[in-house]
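Of the protein chains in this complex, all but one are displayed in their positions.
Take a look at chain A:
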Amino acid sequence: MANDTEKPKLSKNLMQMKFMQRKQQSDDREKLEEEEQRVIDEEHWVLDIPELKKLESRYEVIDSFVPCEGLKYGRFSFQGFNPAIEKIAKSFEVAKEEEASEAKEKEESVSDDEMARRYEAIVGTIQKKFGKKRHRNSTGDEPQVKKKKKKFLKPKED
C-alpha cells in the first residue's frame, strides 16, 4: 500500500483552479530559491578548522574622564542669559531627579521575585479560608498522615 504513506494530493483539476494557482506559484518559487541556495552553498569553500576562541580580557578601557569623575554637561547659562541653554539644563536636572527617585523606589519597594515568593506563601493561607471545613486539613501545610482505607472485612466464620 504505497499510497498510504504518501501525502494525499489534490486532483489536477482542482489544482488548476484560480484560487489554487497562487499557492502553486509560491511553492514553485520556494523550490527554485532552495535550489539556488544549494548551488551557492556548494560553490563556497569551508575550511575545516575549529572556531577561533575570542581572547577575553579582564580589563575594559575607558578613554574619557567624564564617567570617572561624573562631570557635568559643559553648557551653562545663568539668570536667563540664554533661555535655550537653561531649558536644556532643566531637562537634565529633571532626568537626574527621576533617576534618583527611581533608584530610591527600587530600594524601598518589593522586587518581582520577592513578590512572587510572598504571594506563593499567601495563596495557601487564603485558600484555607475559603475552603470548606472538611477540606481545610487537606490544604494545610503540615503533611497529613494518610488514613488507612477501610476495607470490607470478611466476617469470621465460626
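Keep in mind that, in the parts below, contacts are C-beta pairs under 8 Å (C-beta built on N, C-alpha and C of every residue); 3 or more make two chains touch, one makes a residue touch a chain; residues count from 1.
One rule holds for everything that comes next: contacts and distances are computed from a predicted model.
Think of the chain that is not pictured: of "Ribosomal RNA-processing protein 43", "Cytosolic Fe-S cluster assembly factor Nbp35p", "Ubiquitin-conjugating enzyme E2 8" or "Exosome complex component RRP40", UniProt labels it "Exosome complex component RRP40".
Contact with the chain not shown here comes from a single listed residue; of A:E6, A:E43 or A:E60, that residue is A:E60. If you put the missing chain back, the residues of chain A touching it would be 57-82, 84-85, 88.
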